[in-house]
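Have a look at the structure below before the remarks.
Just one protein chain is left out here, and the rest sit where they should.
Each chain gets a letter, A, B and C, in the order it is written, and its residues are counted from 1.
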Amino acid sequence: MKLSLPGGGFVRLDAAMADDLSVINSARVSFAKESLEMTDADIGLIKFLMRERHGTPFEHNSFRFHVKCPLFVAREWFRHRIGSFNEFSARYSEVPNEFYPPARSEMRTQVGKPGSYSFEPLQDAEAAKAVESIEKAYAYAYYVYVGLLEQGVAKEQARMVLPVGMFTQFYWTVNARSLMNFLSLRTHETAQYDIRVYADAVLELAAPKMPVTFSAWEEFGRHVP
Amino acid sequence: MKLSLPGGGFVRLDAAMADDLSVINSARVSFAKESLEMTDADIGLIKFLMRERHGTPFEHNSFRFHVKCPLFVAREWFRHRIGSFNEFSARYSEVPNEFYPPARSEMRTQVGKPGSYSFEPLQDAEAAKAVESIEKAYAYAYYVYVGLLEQGVAKEQARMVLPVGMFTQFYWTVNARSLMNFLSLRTHETAQYDIRVYADAVLELAAPKMPVTFSAWEEFGRHVP
Amino acid sequence: MKLSLPGGGFVRLDAAMADDLSVINSARVSFAKESLEMTDADIGLIKFLMRERHGTPFEHNSFRFHVKCPLFVAREWFRHRIGSFNEFSARYSEVPNEFYPPARSEMRTQVGKPGSYSFEPLQDAEAAKAVESIEKAYAYAYYVYVGLLEQGVAKEQARMVLPVGMFTQFYWTVNARSLMNFLSLRTHETAQYDIRVYADAVLELAAPKMPVTFSAWEEFGRHVP
Partner (left out) sequence: MKLSLPGGGFVRLDAAMADDLSVINSARVSFAKESLEMTDADIGLIKFLMRERHGTPFEHNSFRFHVKCPLFVAREWFRHRIGSFNEFSARYSEVPNEFYPPARSEMRTQVGKPGSYSFEPLQDAEAAKAVESIEKAYAYAYYVYVGLLEQGVAKEQARMVLPVGMFTQFYWTVNARSLMNFLSLRTHETAQYDIRVYADAVLELAAPKMPVTFSAWEEFGRHVP
């Protein structure tokens, strides 16, 4: 299943080995017990594990995502070390002419200081001008990139001129505990808007696979267990 | 699927999200390419990745095992940090009367020095005597354990007398790259026999899920990519 | 520096590369700033990072501990995957006659159910009897162990009879963030008493190296950032 994101990005759930029962059975192995289907007691156990931050039972599952997003979003994503990544390589392949222009309505200005600032929308005319500047910068960078390639410059060098607003794509495989850590940080209101829309899409795709788990995560404040 | 091991242990593959195609697609994302089914070129690519030790494409999959084994085997197993474990707890549950007695034919004596020793079988009469001693030690330890529990001693304290030959059980979730690292070390002739039989069982269950991958692993000397 | 623990165990801080300034400088690199010594603003920054759970700046340091403790304590310790361990091996070396007998005054009985039980001390006579049983179990196990070795049984097999109350020793190298995670769980009142005394010793040795960090950790409820 694939969710489209602004400017041509997407999040696709490529495969999953994930259900709430795996949380129950890996937790109940402490008592040499096993459940064949979820009971009310099992739902209570998942809430208990989440609230008390017993995190390991949430690791016995796996989600594989295929993501296309701007490079500056990917850079924040890749800081999450518990998980696996393989990404498009601009050393090996020619980068397509695909860049992320923020929507005019999303152009914003920063108010306040680091650690406690907020954002306000830019006025329409200013926003239009800003988006136009960004698109011109993308266009010029790509023009130079193509020129370098035509000159015979190695792809791994020519890429140096490409901006972090370019699209990249990658596979990401992760378990629910690490995923909830990612989501706690990246769906939070302090996260940059442009990664937040991706994190929201990831949540929308993952949550139905483990409904009790993600509902407990919601209930206890979206903290990572 | 469940494989029985000596003395009452087992390895069961509880779930898997694993196929060779996931290796191909996470590798080919470098070139923004995708395969829908394995081709000869794809088989060649897996061999190339294995030989050149490009390991990350082997991480986009997941195996969940349920294992019952002696505690001294579990201790070596848990040293493998890239993966997830949940284990039976002798703090919370009464330990059943289940211990691992080596088969008489497996009793061995050590020849040579650490780093370069080998093993030879004990003579029959000696082996019989040794197994008998081990079983008596297990029986006495369990007798004391039960007595302590009857006295009202907390389970978490009473367990101190139980030997590392007791059986434990756990869930283990791991990707193929980390699994191949485990198998490289634990199926090796220098690994202790008693964990080697478990590693062989793990391999027997995992390999059919990713036949090209495990056959390439075999071909290039069972090194971890 | 070395702290002695009940029954012959110890925790020794073998080396450390750790100060509060490393937290500051790795955090301030976000702004391309650097501090040469701690200021009041720096103290405030550490509190902010701790409270808001910005954990990565607490990772740029390292503590190397040498620990001797009962094996059942070591088993809980080794579950902490972010860190490095090397341990005494009963495959390679003869295990010395060193076992952990709980103090009589520490013998306890369990009241309540898993997840919400508590402990009460055993009555004196009962405690004395329990300790005596435990020591007899240790003595018999060691007697059988030595007998097996004399018979020529390989060390890796003879060890199977040894109880989890035996002492082991290991080196553990860990950064402050992972250390605080260990301490949050293992100094907590729900942790088993016998590991809690070790965790307290670890804290006593580590805290003076990063006084502002550990005092902020204390102030905000001993949560891991």
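Assume contacts are C-beta pairs under 8 Å (C-beta built on N, C-alpha and C of every residue); 3 or more make two chains touch, one makes a residue touch a chain.
Source: prediction; values computed, not measured.
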Of A:Cys69, A:Leu122 or A:Val197, which sits in contact with the chain we cannot see?
A:Leu122
Pick out which of A:Phe63, A:Tyr138 or A:Trp217 touches the chain that's been left out of the picture.
A:Tyr138
Among A:Leu5, A:Leu21, A:Leu71 or A:Ala176, contact with the omitted chain is made only by A:Leu71
For the chain left off this view, which of C:Ser4, C:Ser30, C:Ser118 or C:Thr190 is in contact with it?
C:Ser30
Where does subunit A touch the missing chain, residue by residue?
70-72, 75, 78-79, 81, 85, 90-92, 100, 102, 107-110, 114, 119, 122, 126, 129-130, 133-134, 136-138, 140-141, 144-145, 147-148, 151-157, 159-165, 192, 194
Can you list where subunit C touches the absent chain?
14-17, 22, 25-27, 29-32, 56-57, 59-62, 64, 66, 84-89, 92-93, 96, 169-171, 173, 175
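Following the convention adopted for this analysis, only the chains that are shown with their structure count from here on.
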Counting contacting C-beta pairs, the top-scoring chain pair is B-C
Could you grab the centroid distance between subunit B and subunit C? Build each centroid from C-alpha atoms only and quote it in angstrom.
26
In angstrom, rounded to a whole number, how far apart do the mean CA points of subunit A and subunit B lie?
34
Where in subunit B do residues touch two or more other chains at once?
85, 92
